[in-house]
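Before anything else, here's the structure in question.
Note that this complex is displayed minus one protein chain, with the remaining chains in position.
A, B and C are the chain letters, set down in written order, and residue numbers restart from 1 in every chain.
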Amino acid sequence: MTTTEPESAANAGSDAPAACHRAPTTAPAGPHGYTANKDAHLKRLRRIEGQVRGLQRMVDEDEYCIDVLTQVSASTKALQSFALQLLEEHLRHCVADAATKGGEEMDAKVAEATAAIARLLRT
Amino acid sequence: MTTTEPESAANAGSDAPAACHRAPTTAPAGPHGYTANKDAHLKRLRRIEGQVRGLQRMVDEDEYCIDVLTQVSASTKALQSFALQLLEEHLRHCVADAATKGGEEMDAKVAEATAAIARLLRT
Amino acid sequence: MTTTEPESAANAGSDAPAACHRAPTTAPAGPHGYTANKDAHLKRLRRIEGQVRGLQRMVDEDEYCIDVLTQVSASTKALQSFALQLLEEHLRHCVADAATKGGEEMDAKVAEATAAIARLLRT
Partner (left out) sequence: MTTTEPESAANAGSDAPAACHRAPTTAPAGPHGYTANKDAHLKRLRRIEGQVRGLQRMVDEDEYCIDVLTQVSASTKALQSFALQLLEEHLRHCVADAATKGGEEMDAKVAEATAAIARLLRT
């Protein structure tokens, strides 16, 4: 976390919800749209990690194929819920911030978000 | 693993690829369609577990939202590939075995497999 | 429909649920797993066609983007339900028939069905 440090040069002068972009390699990544819910996100991801470990146990113990598939569906659904939450925060903070600046920056952010949604849909 | 033990009573007399069904609670789960590729499946699942841990690191280090979403898509795709592999083995062994017995057993297996595919599609 | 005609040479001697494969170009396509439910399938597809025409009307009348998206989701879901129904009949008839013949024919059918499921999942 870098929230207590001064903002990186890239964001200087912005009263925006902070670094809604990839950090320059010379600077620490700034907090993003999802930073406020970081603990909730990590907790959710640890639960998904547990589900994937549960899948390993099921396979190791020769559990019934269909039951394994049901657990795969649950894990995939959990990953997608996480993605939707992240996406909502990204739209609320990063895209909205770009919108107030307008023009090319907004266009780039929207194209980038749409491409990310397309990747989620194609899986 | 129970492959070296005599088959459970539930499967006695079957020359089928073994217990393609939920194990009775009083018996160990028998090997399933996917048993032959168990090591490959476990390796694949451990890689997915690593991807989910990678997601936690990304969130913890405040990486860019869009990059996190890209990694979520990769994990979801990996889970679906695993599911497809499992499903193919299930169709090849368990459903095929039921087909040779015909009638109600086959209908039940096909309905069950279709429901599992529906769950995968809905995620 | 060719159900009242003699079966094509390709299927002669089979007591199977009929031509569960691509018709040779010189012969009419035989009835498939889904033939019994043909009327229901056609009715379902006409309803989906109506949904897609409804989408055109919505766009033409400048209806709200989000409402158009909701209708797209409904159409996609209807197409997937149709696909699942078709797939279930294919597994029940064509794959099961191949299973009784065993060996390579079964392997080819299962691989083909799995590839079709993968295409559905990737959309």
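Some notes on this structure:
Here, a residue touches a chain if its C-beta (ideal position, glycine included) is under 8 Å from a C-beta of that chain, and two chains touch if they have at least 3 such contacts.
Note that the structure is a prediction, hence the values are computed from the model and not measured.
Listed for chain A, the residues touching the missing chain in the whole complex are 80, 84, 87-88, 91-92, 95-97, 99-100, 102, 106-107, 110-111, 113-114, 117-118, 120-121. Although one chain is not displayed, chain C still touches it through residues 1-2, 19-23, 28-35, 38, 41-42, 45-46, 48-49, 52-53, 55-56, 59-70, 72-73, 75-77, 79-80, 82-83, 86-87, 89-90, 94, 112-113, 116, 119-120, 122-123.
Everything that follows uses one rule, which is that only the chains that are shown with their structure count from here on.
Separation between the centroids of chain A and chain B, computed from CA atoms only, is 27 Å.
The geometric centre of chain B is 25 Å away from that of chain C, both derived from CA atoms.
Multi-chain contact residues of chain B (touching two or more other chains) are listed as 80, 87, 113, 120.
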